[in-house]
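Left out: one protein chain. Kept in place: all the others.
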Amino acid sequence: MMWTITLKIARYKPGEPARTDTFQVSIDPERTVLDSIEKIWAEQDRSLVFRHACHHASCGSCAMVVNGVEILPCIKLIKDVTKPGGTLIIEPLHNFPVISDLVVDMGPFFERMQIVKMPIVGPADPLPNQEPNEYNRFDDCIECGMCLSACPVVATDSKYLGPAALAAAYQILSSGDGNLSAQAWEAVDGEHGLWRCHVAFECSAVCPSNVDPAGKIMALRRRMTVERIRHLLGLGSSKKKREK
Amino acid sequence: MEPRNQRRGGLGWFGQAVSGVLLLILLGLHMIAHHFVVEGGLRTYQDVLNYIRQPLVATVELIFLVVVSFHAMLGLRAVLFDLGLNTVQEKWVTRGVTILGMVMVAYGIWLTITLVSQV
Amino acid sequence: MPPVDSTSESKAYPGQSGRLPRRQVWRWFAFAKRSLGTWGFVLNRVAGLGLVVYLMLHLVVLSLLTRGPDGYNAFVALAHNPIFLLLDVVLIAGIIGHGLNGLRVALIGSGILVRWQHQMLIVLGVLGVVLLAIAAFLVFRI
Partner (left out) sequence: MTSTQKSHSAIVIGGGSTGAAVAHDLALRGFEVTLVERGEIASGTTGRNHCLLHSGGRYCVNDREAGIECIEENMILRRIMPDCMELNGGLFAAFDDADMDYLPLLIEGCQACEIPYKKLTGEEARRLEPYLSPQAKAALWVPDGVFEPMRMCMAFLATAKANGAKVYPFTQVEELLMEGTQVTGVRVWNRIANRRYNLHAQIVISAGGPWAEEIAAMAGIDVPVIVAPGVMVSMTGRYSQHVINRCNKADDGDIIVPQRETSIIGTSSWTVDDPDYIDIPEDHVALMLDRGSQMIPALKQASSRGVFTVARPLIGREGEDEREVSRTFECFDHDEDGIGGFVTISGGKTTTARAMAEKTVDIACRKIGLDVPCRTHETVLLSYRAFYTI
């Protein structure tokens, strides 16, 4: 079975005005949105540029905005986003500098991840009868940038550290001996760190990989508030106490 | 647990949360006392004067004004900071809302004293 | 075409700016396709800014009190106009919305009921509507 669908794709090339191109493509609805875009590239317009690599939600490169919402098109089936004869409006991620067509500059994202320096491999959840920390695995965060695209604060505050890096900071701090560098602390706990979040929970709504950045930001906030109150009351930090 | 230096981002949030919860109580009292238990929904001139001359009422109202100004100015500052200002602009915003908040409180005190001392 | 200066090409991609684009304030209010959390965010922002403006107006109006009974009582009479009463209901809606959602934000930010933020918004929303209905009834009865 094949569906014919229409894709309205945001186009931009440096030095040219932005425009929208309309393509019709015939595709099996069991295939993905990314497949439909790749098919358009292969059969209709080779000047179209878009990021993609792994096609199974691991590399995080293909994230884009479809019908107003961030998705990872490599795991989003056509049948789940439209109907026969339907239309998809395809845009690059919001809140990032657009380089060309659907390609955005991921520099700001990775710069933020570099500040926090989260290890990409951590302990794997044990399967039945296994010990914790016996095995390792890649972290849930695939660094796709969708959380930054969906965040209303990132839309206006270019200094905001943003959901992914804040979630990473929480992850590091809750991993036992993990701690952050002074620079990372400044970014995480400063004016444009975790206190800038206004709890829209949009990052968690769009996250394709169960990171729940908003939940982690809130947990980090609780942790910092408790630390601060203890500090103010002269109780010292809870961590020190544990160590004794 | 770590050097705390200049990082005070959390104080604003904490202040906003605490003042917000206080406001739920104070504003509730204010609304009921000034509007819902009052015949006609608004006190007339003389009623207001009689009411505000009770020391407890004046105190609560002034505390209310301080808390609401604090909450409002902190909120305004947060919204402006969300705009991604540069450091100089941030400094001016902080100064601006501090001064505005202080003017509001000073005005409230002046108003209360004026009303209480009016014949 | 002459050979391209490769240094200028190298700036195009990948990742050179390190900066996010600046300020798209309208995205604060682009809640149509968004989850309930964003609706809460928009509500808080709009109501909060509205209440700041109202607070200023309220204080200015109170200065009428210093000018004696005539001016203030005239204002009180004006405030009984149905249009004013309607504005009062809008004001109360703002207060209830901002207050209840603010409570939710404070709870979540303290790490309480984070998993239930969505449900909390619905419950508080229903509570808010009920409170508003009572308040509106009181306003118009008076």
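By letter and in written order, the chains are A, B and C; residue numbering begins at 1 in each of them.
Operating definition for what follows: contacts are C-beta pairs under 8 Å (C-beta built on N, C-alpha and C of every residue); 3 or more make two chains touch, one makes a residue touch a chain.
Computed from a prediction, not measured in an experiment: that's the story for all the values here.
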Listed residues A:Pro128, A:Gly176 or A:Gly234, member touching the removed chain: A:Pro128
Chain not shown, touching residues in subunit A: 13-16, 30-32, 38-39, 42-43, 46-59, 61, 74-75, 99-100, 103, 105-107, 109-111, 113-114, 119-121, 124-125, 127-130, 134-140, 142-143, 209-210
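Criterion: only the chains that are shown with their structure count from here on.
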Gap in Å, rounded to a whole number, between the CA centres of subunit C and subunit A: 27
Per-residue multi-chain contacts in subunit A, two or more chains: 156, 158, 198, 221, 225
Multi-chain contact residues (two or more partners), subunit B: 13, 82-84
Touch list for subunit B against partner subunit A, complex: 1-7, 9-14, 78, 81-84, 90
Sites on subunit A touched by subunit C in the complex: 14, 67-69, 94-97, 99-100, 103, 105-108, 110-111, 148, 150, 152, 154-156, 158, 198-202, 204-205, 214-215, 218-219, 221-223, 225
Of subunit C, residues touching subunit B in the complex: 22-23, 25, 28, 45, 48-49, 51-52, 55, 59, 62-63, 65-66, 68-69, 72-73, 76, 79-80, 88, 92, 95, 99, 102-103, 105-106, 109-110, 138-139, 142
